[in-house]
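Take this structure first; my questions come after.
Complex shown without one protein chain; remaining protein chains in place.
Up next, subunit A:
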Amino acid sequence: MYGGGNVFEATKFDDLQAEDPVKLAEFEARIARGEKIEPNDWMPQLYRKQLIRMIEQHAHSEIIGALPEGTWITRAPGFRRKMAQMAKVQDEVGHAQLLYSAAETLGKSREQMLTDLINGKSKYSNVFNYPALTWADSNVISWLIDAGAIVNQMANARGSYGPYCRALDRICAEEAFHLKYGHDAVVHLATGTPKQREMVQAALNRWWPPIMTFFGPSDKMSTHTETLMRWKVKMASNDECRQQFLDMYVPKIWELGLTVPDPNLKKNAETGQWEFTEPDWDEFKRVINGDGPCNAERLAVRRTAEERGTWVRHALLNPKAKYVKPLA
């Protein structure tokens, strides 16, 4: 589950100065024609670097995203939910596996990516630095965060890098099930006992602010990404994704009799755009830089898993085996 946003460094004019202008023109023409770029094709260094960064962040978001929902596997109420919650979180880990492979085709190993995650060098979706305090929080994540991820990932699936697009096609198909599962679970709570309704409203209140930041800062504040959009690395702006999400899901939330905790949220009939209270971007920056409610806990869990698994990975190493990039 990944919402993009705030993942790109500003591109500088200099970045492209070192590239062969003929090859660069040919590369850009291929993308303009809608062709996919494959691992062994020529590509500018900047393209490679930004793609690794984006796919890696996406992969990290999947395994870190498995943690807040994973907590609720052992507490899910009843067989039906317990099995579905297990399958759902397993899918997310499977997505990470696919994505690490896609990123590996660009020349960075999974081991190195996981090391960079643990030492804080690479990021993951900021929403997972917030806690899933109740079962209802887990359901709200399954529904609305997965919904947001689909908006972003459907756009990115039309991008230019073949292995990433193919991974996203598979991921989106599974995310569509997650969304149905999350919606079904939220419907049960929202139409259930007073206690259940109270739980789900409280969860929505907690998760709405992170959801509003899920697609990254407003385009007014974002770094310039024209080159990346021309190269079909970034496919839709943060604000476009956010508007599309609000358009699709706010009516569904209202339909369930739930209240969105933003008194200023409304669709402007003239512009067709949603208006809302500006999210707290200072908090967003603070949390993404490490100072959120769960940053330390999430990374500590991941670090422990990596450390405790070291002997297994060593035992599996075959000194005669040659490293082969995954087919993706």
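Convention: a contact is a pair of C-beta atoms (placed from the backbone, for glycine too) under 8 Å apart; a residue touches a chain by one contact, two chains touch by 3 or more; residues count from 1.
Methods note: contacts and distances are computed from a predicted model.
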{"item": "Undepicted complex member, UniProt protein name, chosen from \"Phenylacetate-CoA oxygenase subunit PaaI\", \"NADH-quinone oxidoreductase subunit J\", \"Amino acid/amide ABC transporter ATP-binding protein 2, HAAT family\" or \"Cytochrome d ubiquinol oxidase subunit II\"", "value": "\"Phenylacetate-CoA oxygenase subunit PaaI\""}
{"item": "Which residue of A:V89, A:L117 or A:I288 touches the chain not shown here", "value": "A:V89"}
{"item": "Residue, one of A:H58, A:R81, A:R206 or A:K232, that touches the chain absent here", "value": "A:R81"}
{"item": "Sole contact to the chain not displayed, among A:R30, A:R166 or A:H188", "value": "A:H188"}
{"item": "Selected from A:I73, A:A103, A:M154 or A:I171 as touching the chain missing from the view", "value": "A:I73"}
{"item": "Interface residues of subunit A (partner: the chain not displayed)", "value": "63, 66-67, 70, 72-79, 81-83, 86-87, 89-90, 93-94, 96-97, 100, 135, 185, 188-189, 192-193, 195-196, 199, 301, 304-305, 308-316"}
